[in-house]
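Just dropping this structure here.
Moving on, here comes chain A:
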Amino acid sequence: EEFLVGAELPLTGSLARVGAGMQEGVMVAAEVFNRTNGKHKIKIITVDDESAPAKAIAAVEKLHSQGVVAITGGYGSNNIAPASDAANKLNLVYITSGGVDDSLVSSGRKNFFRINNTAGYEKAVLGLIDDVGAKSVSIIYSTKEATSDLAKNIQKALEAKGIKAASHSFDPAITDFKPIINKIKLQDKSELVLMSGYENDYVGILRAARVLKPAVKAMVGVWSLATPKMASEFPDLMPNVFGTALLPYPATFESADGKAFSETYKQLYKKEPDYLGQFGYVQSMLLFEAIARAADKGSVKTGGIAEEMRKTSRETLIGKVQFSANGDNPNFVHRMGQHQDKKIVIVWPKAGATGKIAYPAVPW
Partner candidate 1 sequence: MLELDRLTVRFGGLTAVNAVSLRMDGSGVLGLVGPNGAGKTTLFNAISGLVKPTAGAIRFDGRDVMRAPMHKRAHLGIGRTFQIPQPMHELTVRENLVVAQRFGTGKVDMARIDEILDFTSLAGKARRDAATSLALTELKALEVAKALATNPRLLLLDEVLAGLETSGKRRFMGMLKEMQQRFGVGIVIIEHDIETISSLCPRVAVLNFGELIADGTPDEVFRDPAVIKSYTGAGTGDGHA
Partner candidate 2 sequence: MLELSNVRAGYGAINVLWDVSLAMQPGRLTAIVGQNGAGKTTLLRAIMGLLPLKQGEITLHGKRLDGTPTWDMADRGLAMVPEGRMVFRDMSVAENLIVGAFNKAHRPHVAARLEAAYEMFPRLRERRKQLAGSLSGGEAQMLAMARGLMSDPKILIVDEPSLGLAPLLVNELFGILARLKAEGRTIILVEQNTERALAIADHVYLLQGGKVALSEAAANVTLARLHELYFKH
Partner candidate 3 sequence: MKIHSGVLSALILAYLVVPLTLAGNNYVMSTIVAALVTGGVALSWALLGNLGGMISFGHSAFFGVGAYVSALCSMRLGVPVLPAMLLGGAGAAAASIAMLPVLRLRGPYFALAILAYAHIFRIIATEWTSVTRGAGGLANIPGLPTLMGYDFSGKAGAYLIILTIVVAFAFIYAAIRASHYGLALRAMHDSEDATRVVGVNSTLLKAAMLMVSAFMAGVVGAFNAHTINFLEPDYAFNGLWVTLPIVAAIFGGYRTIPGPIAGAVFVSLADQLLFKELLPTGHQLVLGVLLVLMIILSPNGLMPLLRGFGRRRRRGRA
């Protein structure tokens, strides 16, 4: 039996890049699933939500009208919230890894699931700061929603621990970060800089830091930083920079699941898999498996997919996934990686570390 699954993703607009990354994971998941699961087939229909809430709703509605049984995808909490509401109204399961805002799981959506959350990022960053024992931190964050939420939570947590934390917000439109770095250099005099932003922000900040050379001991960032892409594209800027990372690079996939993923990914896209693809893969695979189970029970049309989703409990590429009643994955903890020698080494948590931490160490 073939099932249609909708992928509602930003392929244009401000989130186009991450949307494309997630899409790759979704396609890989479908490929792997169709190859390994003999009974059922999955067909993906992708609709671009143009990084805009209204378009996200329309995309979900369009997918529904084309007969999909569930939706995977979504990026940015601001697009996911209305899109998953629409899915909720249409009784479609919606699973994502692109929205970390807590309000997504706290406002009673029945068919909503996600595999990651702010808390997981926070734990990883705080864990690293603890490990290296920094006494003062400067946080630079974009005024975008996810970035500022994370920054504020971490600041609170740090202050609770008695660590000095100064924060600097910036409008996503700005490109020259020297004045901010200079403030950190001359006013804050922190030991560690935490960047909560996106790729272009990291590049701007690191460049400014390279020029002004503040006396910090480490540069730490969050998503999209400890990635092979950043390592290869900005070899001068990245050395010793920390960022959340699921995988070391070059990646070694031990599990069968992991091998299937990475091989298929390389086959389809002729490049090394990245974390976006990995999240997209995990969320989609869990969904496809739930669909298969529901199909076996004949309950696809009667809300069986959501039911099967709730029963999910397995090790995945991002660790163990289980869903709580509100659809969140409480097990989620990110890892921290560090760029070393054009490679990415996992340095936190100690248990999963693939190399030694370099600290103090800065890119310049």
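The criterion applied here is as follows: contacts are C-beta pairs under 8 Å (C-beta built on N, C-alpha and C of every residue); 3 or more make two chains touch, one makes a residue touch a chain; residues count from 1.
On how the list was made: all candidates are chains of the complex that A comes from, given by their letters.
Keep in mind the model is a prediction, meaning the values are calculated, not measured.
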Spot the contact partner of chain A in this complex among 1, 2 or 3.
-> 3
Footprint of candidate 3 on chain A - complex, ascending = 11-12, 14, 16, 48, 52-54, 57-58, 61-62, 64-65, 77-78, 81-82, 85, 90, 101, 103, 107, 143-145, 148-149, 171
